[in-house]
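Notes for the one structure printed next.
Only a single protein chain was left out; the remaining protein chains are all shown in position.
To keep things simple, chains are lettered A and B as they appear, and every chain counts its residues starting from 1.
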Amino acid sequence: MSEAPAVDPARVEVILAGYPQGDAGSLVNVLHDLQAELRYLPEQALRQAAAHLGLTPAQVFGVTTFYEGFHTSPRGEHTCTVCMGTACHVRGARRLLEQLERDTGVSVGGTTSDLSLTIEEVNCVGACALGPLVLIDGEYHGHMTADRLGRLVTEFLEDGKDE
Amino acid sequence: MTTRLTDPGALARHREALVAAGEPSRDAIAVCGGTGCRAQGAMKVFEALQTEVEARGVDRRVNLRATGCHGFCERGPLLLLLPEGVLYQHVQVEDVPEIVEKTVVGGEAVERLFYVDPSTDLQHRKEEKIPFYRRQQRLVLRDNGHLDPTSIDDYIALGGYSALARALEMGPVAVLEEVKRAGLRGRGGGGFPAGVKWEVCRNAPGDLHYVVCNADEGDPGAFMDRSVLEGNPHSVLEGMTIGALAIGARKGHVYVRQEYPLAVQHLTHALEQSGEFGLLGEAILGSDLSFDVQVSRGGGAFVCGEESAMMASLEGCRGVPRRRPPYPAEHGLWGRPTNVNNVETWATVPHIVLRGADWFRSIGTEGSKGTKIFSLVGKVNNTGLVEVPMGISLREIVFGIGGGIPGGKAFKAVQTGGPSGGCLPAEKLDAPVDFDTLLAEGAMMGSGGMIVMDEDTCMVDMAKYFLRFLASESCGNCTSCREGLLRLHELLGDITEGRGTRDTIARVEEIADTVRAASMCALGTTAVNPVLSTLRYFRHEYLAHVDGDRCPAGVCKALISFIIDPELCNGCTLCALRCPQEAIAGEKKLPHTIEQELCIKCGVCKDVCRRDAVLVR
Partner (left out) sequence: MDVTLRIDGGEVTAPTGAGLLDVARRAGYRIPGLCHHEGVPDIAACRLCLVEVRQPGRGEPLLTTSCNYPVVADLDVVTESPRIRRHRIMNLQLLLPYAPQAPALQELAVQLGVTRGLFAPVADAPLPGCILCELCVRVCSTVGYNALSALGRGDHKSVGPPFGHAGATDCVGCGSCQSVCPTQCIAMEDTSAARTIWGRTFDLFACRRCGTPFMTKAHRDATAARGDLPEEYYTLCDACKRVVLSENLLTAAR
């Protein structure tokens, strides 16, 4: 498993400087900004955020882990997200997710060991006419079938090996 | 060029100038830029149009704009020709040269892009004639396909902010009375009378009042709020500003789900513009009203759609709901009087102020006034966003507007109210859509998600789906909710996997009773609606699973088998090649068979078979 690179504290401080010190109420917005910059939320960044906002690391970590959108472990280079909204479910999304888990060997929410691909589920992206929908790096792929998904993922995994 | 509008007169003059210049109805091509159309390549179409129009030197002749969601998602990418209102559907990049040549240059329509009604084979040129649109009453969504959401001028030209000017004239008390009299009920799911809530908040003691827009639209399958925020953000801001006037609030928040980055972007841009124009901030339109709005993102938690959990999140905490009373109207954000309303509710306010409570009351039923936006999705032909008057029947929505069930399949149920709602069967199709009726029938209006299900949907599987969703979205505070939902999900798993008995069903009902009675917030108390409503209307399906080890809809894996019909199979070997378990045997050109012991019911064979030879038993 590749080691997550150490984070430059200065990068974190630049972002924190955009929020008043001790302004605990801005924590969720702070986490968004940090994650946008660092692609995930490493322990060190959370500790710095706690210090800046006048909170303890436990308080910050408790809030961070509550929300689905925040990730405390490194993410893959690519993300494959299956929409599990009700409309997509009715059109067979569950089977697609199971297929994805089988093909990648990773459970939903996890990342392949070479950090090339993270697979996720999301509740409704609002493109229900295209269900079942899979997003690959934010790009929408509608009317997905188990067969097509299998082939798309193979491409991805092979690309990953080439890189 | 930004003009700070120093009084309502300046706003009116600015509008007149825009209208005189032909904005926004002069020859325009409005490309739907809503998420659904974008996902089908709409922005590529838009860019291609821009390039082509410039290349042909006709860019001065036509105004190209990308708009918000126009609603007919099934037929996207959509293109609306203004001012005539001609609609092109399923527009691809390849169609662009012809559109520019024939329509922009030649002034003629590209008829092959018109909508053809499958039930009548009639071609419709104008949007307003298409049954999908004709049967709607579009109030909040009216301008979605017409204006560029990044242009405040488009909004003003169409009449935007005239409601605010009127409200300033009327004064806070008169505005509040008007909204109360209109009978506007919250569109987020609760259905609480907005005007009454406003009044409680206004009267609550305190030196700082807040108004909040709850844009944490978490119901899976619902994207009404998203489309309003992305497509017409100013309508929400105008509504909130009017609310701030009536309530005496100086600060506002919009809490947007983090899964909606475009909505955040458009809203933030709209805020900046409004500020520059003097329609937000200090001394709005030269009046005493000062109102500031901040946009905050959620972190990804369905429970934060619940208003007290949302406020906890706004305060930087875990989104755990709080005990009510005290209610937010008296003790909300940071302990201050706070009025929370949904996106659609806020966007309806300007209409009420401008056209009056009497006009609003003329639409809808006795208990539910006005219109409601629904996201009509699932097993329905015309998937998309629809806005209808309250009181319309479910049948009219699903069949009249929705065009019925694809593939000639039979209608089975419609789910309203999301994970807090219920499934209604065919017998209830004539029920009027209104807050109280839906509640009485065991469903709920909810925020507007309307999911159509057909004969291939297993209602037990649907109940299990919702329980799984809620078990992971529960904040986890209350034993009854956190543990109850987990156990319920397990028991539903027993039923769908062939281990269920009549006792399992009895146990489900027993646990559901406690989850409903002993949980603190609406997530917990309504979490059992899907399972209870399916037990009420589809008990026979549960009994088939437990008594007969059968899944009538052919969905529950443990109770079905995939088999190849030897009469239809032509031995092309495609399924065998694709099968991930190598479970299909057969010689070329001879019927194949599936090895049941190896089959994992993934469905790939059924997907690839060109002869529909794979059957589910």
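The working rule: a contact is a pair of C-beta atoms (placed from the backbone, for glycine too) under 8 Å apart; a residue touches a chain by one contact, two chains touch by 3 or more.
From a predicted model like this one, the values you see are computed outputs, not experimental measurements.
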Hidden partner chain, touching residue among B:Gln294, B:Ser472 or B:Asn570: B:Ser472
Per the touch definition above, residue among B:Arg297, B:Arg318 or B:Lys606 touching the missing chain: B:Arg318
Identified contact with the non-displayed chain, of B:Arg166, B:His331, B:Arg355 or B:Arg507: B:Arg507
Contact footprint on subunit B, counting only the chain that is left out: 301, 303, 318-320, 323, 471-480, 482-487, 507, 510-511, 513-514, 517-520
Residue ranges of subunit A at the interface with the undisplayed chain: 43, 46, 55-62, 65-66
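In the analysis below, only the chains that are shown with their structure count from here on.
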Approximate Å spacing (C-alpha centroids) for the pair subunit A, subunit B: 24
Subunit B-touching residues of subunit A, taken from the complex the two chains share: 24-29, 31-32, 53, 62-63, 66-70, 84-92, 94-95, 98-99, 102-103, 122-131, 133, 140, 142, 145-147, 150
Subunit A-touching residues of subunit B, taken from the complex the two chains share: 35-36, 38-40, 73-74, 76, 218-223, 226-227, 258-260, 296-302, 313-319, 334, 375, 377-379, 383-384, 415, 418, 449, 451, 453, 457, 462, 465-466, 469, 475, 578, 580, 602-604, 607-608
